[in-house]
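The complex appears here minus one protein chain, its other protein chains still in place.
All chains are identified by letter, namely A, B and C, in their written order; residue positions are counted from 1 within each chain.
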Amino acid sequence: MSVRLIESLATTEPLADVFSDRSILRAMLDFEVTLARAEAELKIIPQSAARAIAKAARTEDYDTAKLARQTLRAGTPGIPLVKALRKKVQQEDADAASFVHWGATSQDLADTALVLLLRKAAEIFDADVTRLENALQAFVAKHKNTVMLGRTLLQPAPPVTFGLKAAGWLGSIQRGRARLKSALSEALVLQLGGASGTLAALGNRGVEVGESVARQLNLDYPDAPWHAHRDRLAAVVCACGILTGSLGKMARDISLLMQHEIAEVAESGGSGRGGSSTMPQKHNPIASAITLAAASRVPGLTAMFLSQTVQEHERGVGGWQAEWPTVASVIQATGVALVSMAEAAEGLTVDAARMKENLNATQGTIFAEKAALLLSPKIGREAAHELIERATDPKQLRGRTLSQVLAEMPEIRQYMGKGTLELEDPEGYLGSANEFIRRLSSSVKKPRRGGK
Amino acid sequence: MSVRLIESLATTEPLADVFSDRSILRAMLDFEVTLARAEAELKIIPQSAARAIAKAARTEDYDTAKLARQTLRAGTPGIPLVKALRKKVQQEDADAASFVHWGATSQDLADTALVLLLRKAAEIFDADVTRLENALQAFVAKHKNTVMLGRTLLQPAPPVTFGLKAAGWLGSIQRGRARLKSALSEALVLQLGGASGTLAALGNRGVEVGESVARQLNLDYPDAPWHAHRDRLAAVVCACGILTGSLGKMARDISLLMQHEIAEVAESGGSGRGGSSTMPQKHNPIASAITLAAASRVPGLTAMFLSQTVQEHERGVGGWQAEWPTVASVIQATGVALVSMAEAAEGLTVDAARMKENLNATQGTIFAEKAALLLSPKIGREAAHELIERATDPKQLRGRTLSQVLAEMPEIRQYMGKGTLELEDPEGYLGSANEFIRRLSSSVKKPRRGGK
Amino acid sequence: MSVRLIESLATTEPLADVFSDRSILRAMLDFEVTLARAEAELKIIPQSAARAIAKAARTEDYDTAKLARQTLRAGTPGIPLVKALRKKVQQEDADAASFVHWGATSQDLADTALVLLLRKAAEIFDADVTRLENALQAFVAKHKNTVMLGRTLLQPAPPVTFGLKAAGWLGSIQRGRARLKSALSEALVLQLGGASGTLAALGNRGVEVGESVARQLNLDYPDAPWHAHRDRLAAVVCACGILTGSLGKMARDISLLMQHEIAEVAESGGSGRGGSSTMPQKHNPIASAITLAAASRVPGLTAMFLSQTVQEHERGVGGWQAEWPTVASVIQATGVALVSMAEAAEGLTVDAARMKENLNATQGTIFAEKAALLLSPKIGREAAHELIERATDPKQLRGRTLSQVLAEMPEIRQYMGKGTLELEDPEGYLGSANEFIRRLSSSVKKPRRGGK
Partner (left out) sequence: MSVRLIESLATTEPLADVFSDRSILRAMLDFEVTLARAEAELKIIPQSAARAIAKAARTEDYDTAKLARQTLRAGTPGIPLVKALRKKVQQEDADAASFVHWGATSQDLADTALVLLLRKAAEIFDADVTRLENALQAFVAKHKNTVMLGRTLLQPAPPVTFGLKAAGWLGSIQRGRARLKSALSEALVLQLGGASGTLAALGNRGVEVGESVARQLNLDYPDAPWHAHRDRLAAVVCACGILTGSLGKMARDISLLMQHEIAEVAESGGSGRGGSSTMPQKHNPIASAITLAAASRVPGLTAMFLSQTVQEHERGVGGWQAEWPTVASVIQATGVALVSMAEAAEGLTVDAARMKENLNATQGTIFAEKAALLLSPKIGREAAHELIERATDPKQLRGRTLSQVLAEMPEIRQYMGKGTLELEDPEGYLGSANEFIRRLSSSVKKPRRGGK
């Protein structure tokens, strides 16, 4: 299934595939086939029924467009799917049809299918986040000593290194990955509860059946069915939201550093990337734009999902029915942001010379803090601050550096002897940057486990 | 294009069509064709070029899947579409290819296409909201005197009528429709600004071209291009959000009134509606569930769009790129809610007898306010309140009505002479209900016009 | 009441005052006093009762901290307030106490109070938005011909003028003001419905009372009570959300233009503005930061309010109880953004020379579109694009301008005769900028009226 135009900036092809009709259908049929097999093994339904059901579960035999239409009328994909499956089974083995979906409810089917899709998405994420982390690790290693302007509130601040910036991105992405992994480890659990969540139709064998289905689908088995308790899924959605926020921060930084007047980094053009329909010279930060777009959508999607968790009694009216498109959008937004930043990081050009130039262009004013620290003990903080403010006035500077201006101020000269204030030394004013880099880039984030 | 399973509860077929690849492609090509025609009429480009462009604009000649893939790389659908169109034109008339998209930028194309899609959606909305209003007007007329429990905080309150409830729904839906109409009248305007929004490439003829294109597309012409000013679209999104909230309120009410223990109304089952995969007796409020699902998604979508309006300079990086899926989701959510409530209203069964029964089952306690009003002037408010609280205690009532209990209380009997408190008369305790109904259902909402 | 630290970046003092305990108390008491007066005039309650109620309504006699505590237990401020008022009245005139709040319900009181507060806020907004519009009008007039770089996706684009940029901000703010005015004209209506919204306790005189109360409070009288229909308030919240988005866009632009490497505009420092605790030279875009903070909060607040509009039956359980803090936060966020941008606009320094410099620093590459338009008819679009892409490669440019590079390319020279491509003429490549400015800044936005 191909990506549609309307969502072409909001997904990737592999993730669009995960949520395609075929993929959903496959997951739903997998649930039914596995359920029947488990029940047959436990002698709850005939082996022949399980076989007939397995045979009837070829996705290509189903009309997904029709299923979608029926879903709108039924309020759930489970009802038309089970009906269609029963019909196919009937053609094979009339007796077996009664045993389709035995003991389950339509939400069991829909929720377990969703969980299976999430697992597929998680695998895709994993590959992309690894690419991204590797690319960032390389920057950290290479640019540990590449000084550049610190920038706070978009104004110049004392120097940092590009290695530190990359390590900061890396750290938050690693934490985000660990959170997502933890949330998935909670959420990738079977849904099987039957009509009211008690598995009453399976008598006293419900848990036995559930454990077997879970094992065969390679899912964990939860404490209990979770038809109206959506906190585990909410945790996955939130983890995506947080991770995409971290990716958005990285994209914001890149897009700012790519401004023509700054020009410290550049996304690789690559094929079809970053051009303009009218401006041949344009080189746009497309990967960053797409990532920022994702980061602007994910918070609202998270809010949606959270507000949908207030579900009524044993099965909600409204909240549950809203989940599929919400989850699919969150996952796809996260995925397109991940892949975009992976590509951006892999292709990013870093202009260390320009970084130094921009730093120097501040004429030492970014070392005002340093000057204040040097002078305060001598002339007092207030006086030092006041002098430096005066010295950093553009009218004072007129092309000179802060240390030059200060050296000529009589109030200061007396404290300096013959020497000058050694201010403009970015490499020497990096404090604990390298220690922070080391800690950010080496720390192994242990996966956290929550309760099932 | 058919609805996909993942969104099957989140859209209708006609609205999925509006945002289908073909429909988007058609709208984008319409823009290019009209632009060329207008420029040819104004002798800015050759007539032959306009003709060649028109000929090359058959949607069936384009590979939308490929366009979608290229869009992800280009960051906008405009670039690959223009490229593809140029290629087709080239095959017809090599000279004409240079005149494709003359003076425009890719966002002109994408935004105008979006506006054209919104207009199509608005027409669909219009039909559905008319159906819904008509159905509600019929309830208002029929159930003006059908008394039922008022319910505040889900607890019994003095009586209302079902006509008043329906008129309340109607009033807010009418206001919502008027707001949406007003927002659309602002937003359905051409986008044409060229690379930086000055139409520089058209010299001093930009406005002339723009007015002509707008006229031919039957759109209004705005003050100026609005590449990075998205407030008009935001107003449409918000109006959808408010209207869907009103529909959600109606759906919430219906789903509550359909509870088995209340059973005052019922959604029509209809074909494929409201069943269960396991419970043959189930009759679920599916239209309400779908509407509540929409109402739970629209607030987050609105937040998304609003946060995306903070766009940089002459064209945003991230905000704009996020808009298409946001707008498409909002429109489709609104539309599926509208059609669901229209269907629910048209098929709703109202059980007036049950309404009366439920009202009576409160044993007159809902007239406690009335009793307090009658007694307060005689024995003082505090005393009256205190007595009535005592009388409405279930242990006091034991099957009797409030007036019966009160009549036996010595503190009260003295004030009542021989008569009884005429409390339990719901039809006589409706205050201005009918006047409110008249005003809610007759008031014509004049369309409001905003600035262009 | 002073602003608290936790919200010190999220409000202004006048708006914090609007939502202060005293102000809320005043509004609630005004409702009760006016209700009593109207009922006395209509001979529904004794004149003496109305007088006693008016006398007991001195805000300084109430313990608001205690009221707040009781509100949490009662679930509404109306209940403890009415109780406290009755107690005061009782001390004056025991008979009158029974007539306090006659026929009304606690939500009537709370909602009408909220409406009265909104009106006060609207007046504050009005003054600030006028300041802002005036400041922007002045920029438009002064900088109509001040050329600067257009910037799309944060990359250089053909020239615009600072006048056009300011006019764009102005246009969206004017539209936002008109929308807010329209929404307020719908929302500033009395709430008076009694227990179930029928005014049953007032017999057939409910509308008469309501119209009188509305008149005396100088509010419009709506079709009907709107206890569970919150669309009018939602429209106010949304209008604030849209307007704050427009202010956020302006703030984003200013903060970007203030970057050291760009330095085209600067917020006025002003007293206490924009410094740093450690960096004496810092000059931060504080007004923009505060506005962007507001713009980042308002979308989520809007989502909140919209999701709260799904209220049950005649009075909601949860949605209504969440409204006060939501509305107060939206209004205060909007107000602090308005005042910040007004201050920023009034104090903004514009460096036209630097704008020209930054423009020139692109070495004519921003005129690539113009070059393409000039060359395409001669050598074909593809060839022209290809050549220009080659010419704009930084390695080609090496300090020269695009026209110089192009003039030396043999493929082009033949078409140029002796002359040069007149490319680098920003003042001559502004298209319809001045026409757009004229239309944006002159258009009077007529207030729109919606249904009541």
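Keep in mind that, in the parts below, a contact is a pair of C-beta atoms (placed from the backbone, for glycine too) under 8 Å apart; a residue touches a chain by one contact, two chains touch by 3 or more.
Just so it is clear, the structure is predicted and the values come from calculations on it, not from any experiment.
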Discussion item. As a test of the contact rule: which chains in view would the missing one touch?
Written reply: A, B, C
Response to the item:
Contacting the left-out chain: of A:G168, A:P285, A:G335 or A:G364, that is A:G168
Worksheet entry | Hidden-chain contact residue, picked from the options A:G194, A:P285, A:P325 or A:G364 | A:G194
Practice prompt. Have a look at A:S98, A:S268 or A:N360 and name the one touching the chain we're not showing.
Written response: A:S98
Response to the item:
Of C:N284, C:T334 or C:S403, the residue touching the omitted chain is C:N284
Worksheet item: In the full complex, which residues of subunit C touch the absent chain?
Response: 2-10, 12-13, 19-21, 24-25, 64-65, 67-80, 82-83, 101, 104-106, 109, 194-195, 201, 248, 251-252, 255, 270-279, 284-286, 288-297, 299-304, 307-308, 317-322, 324-326, 328-329, 336
Worksheet item: Touching the missing chain, which residues of subunit B?
Response: 149, 151-158, 255-256, 258-262, 276, 278-286, 289, 299-300, 303, 307, 358, 361-362, 365-366, 368-369, 371-372, 384-385, 388-389, 392, 402
Worksheet, complete the sentence: In the full complex, subunit A touches the hidden chain through residues 75, 86, 94, 97-98, 100, 103, 150-154, 157-160, 164-165, 167-168, 171-172, 174-176, 178-179, 182, 186, 194-204, 206-207, 223-225, 227-232, 234-235, 238-239, 241-243, 245-246, 248-249, 251-253, 256, 292, 295-296, 298-300, 302-307, 309-317, 369-370, 373, 376-377, 380-382, 384, 429-433, 435-437, 439-440, 443-446, 448-452
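Rule of thumb we're sticking to: only the chains that are shown with their structure count from here on.
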Worksheet item: For subunit A and subunit C, what's the span in angstrom between their mean Cα positions?
Response: 31
Practice prompt. Could you grab the centroid distance between subunit B and subunit C? Build each centroid from C-alpha atoms only and quote it in angstrom.
Written response: 23
Fill in: Residues of subunit C engaged with two or more neighbouring chains
151-154, 157-158, 256, 299-300, 303, 307, 369, 384
